[in-house]
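My questions all concern the structure below.
Missing here: one protein chain of the complex. Every other protein chain is in place.
And then subunit A:
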Amino acid sequence: MNTDIYKEGQVVHSPTFIDGHSVDIPILKVLKQDGSVYEGAQLPELEKEHAQKVYRSFVFHRVLDERMIAAQRQGRISFYMTALGEEATTVGGAAALADQDMIMAQYREQGCLIYRGFSLEDFMNQMFSNEKDLGKGRQMPIHYGSNELNYMTISSPLGTQIPQAAGYAYGQKLQGKDAITMCYFGEGAASEGDFHAGLNMAAVHKAPVIFFCRNNGYAISTPSDEQYVGNGIASRGVGYGIKTLRIDGNDILAVMNAVQTARKYALEQSEPVIIEAMSYRLGAHSTSDDPSGYRTKEEEAKWEEHDPVSRYKAWLLTQNWWDEEQDKALYEQYREQVLAAVKVAEKIAKPPVEDLVTDVYDEVPTHLQKQLDELKEHINKYPDAYPFTAGRF
């Protein structure tokens, strides 16, 4: 039993409050907006080739978001969510991890998948929920998952992946794997009970997991000052006895440095770490949201000046690892590729009717088989009402 808490510490003889904001948390910054590095700032381990790959992921992300918002507006896909302004948290996070590390994310982390090489076709097939989608067309757009890339399938309920990440990491540790789990969530999701559950479970059971909070100022329309009054999310880590770090989330070199260091610590000490990345959700929450109803253009414009992609590009230019010509060509190349991929994906058939009942269990049980058989009979009777599946069985 741990009784230290009763024995140690300053003794007082009248009620003496500790101020709720007494935990002072520094913020890690490496890169200035003009691409120069803060004096004395520690850089992450980053070779030229790797640095370029990171940048290409940034550009691909921007192009994908831009094109798919347009595709949703045109009614070609039902739903989309951009990660505009927050790309450094995910591209940088994935770039600092090892490929075998599991990533369990919320929904605004497609940057991790881009960095890990999820193919353009796989992105499209998921968003168009066609028969080639790895998820068999069952979930809404952007609910990606890839077993091959160690990216756990996204689910809509917020915060549920947080205690799951603790368990996943505990299993990795127990089996002696050279791997950790990275768990992303927003500052809104951190208000869920599962946040408390997950952090405490991970701390008590010493699970090698990095909790990565994207604090982007808003949960849909709710600003963060209506989400909490404490010192952000990071201060809570201290209460759970978890190593805690706050970083500039628009500074990809800070992200990479923080995650590289946290990964090493989590793996070697077998303990959790929490990182709070301060950023701003520049885009709407989703295609179903219009931020003009709850925030000003001036506020958005201020944050556009902190753009993580142009900041990183400016640094690459100072390194002579990139030039404007390459830049222009890359954007053009990706735009063409994405447009072409949209046209291919939307013509691929929807999943077969059998996919309605498979994977509910490992095998289709009798009652579900019966329901499928009855459904097929029904579809045969009214083929016009079921154009995706009629005539395909």
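Keep this in mind: a contact is a pair of C-beta atoms (placed from the backbone, for glycine too) under 8 Å apart; a residue touches a chain by one contact, two chains touch by 3 or more; residues count from 1.
Throughout what follows, contacts and distances are computed from a predicted model.
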item: Choices "2-oxoisovalerate dehydrogenase subunit beta", "Cytochrome b", "Light-independent protochlorophyllide reductase subunit B" or "Cation:proton antiporter" - which one is the UniProt name of the chain not shown; value: "2-oxoisovalerate dehydrogenase subunit beta"
item: From A:Asn200, A:Ser286 or A:Gln337, residue that would touch the chain that is not displayed; value: A:Asn200
item: From A:Gln33, A:Gln52, A:Thr153 or A:Ser310, residue that would touch the chain that is not displayed; value: A:Thr153
item: Residue ranges of subunit A at the interface with the undisplayed chain; value: 102, 104, 133-136, 138-139, 143, 145-147, 152-153, 155, 157, 160, 162-172, 174-175, 181, 193-194, 196-198, 200-201, 204-205, 358-362, 365-368
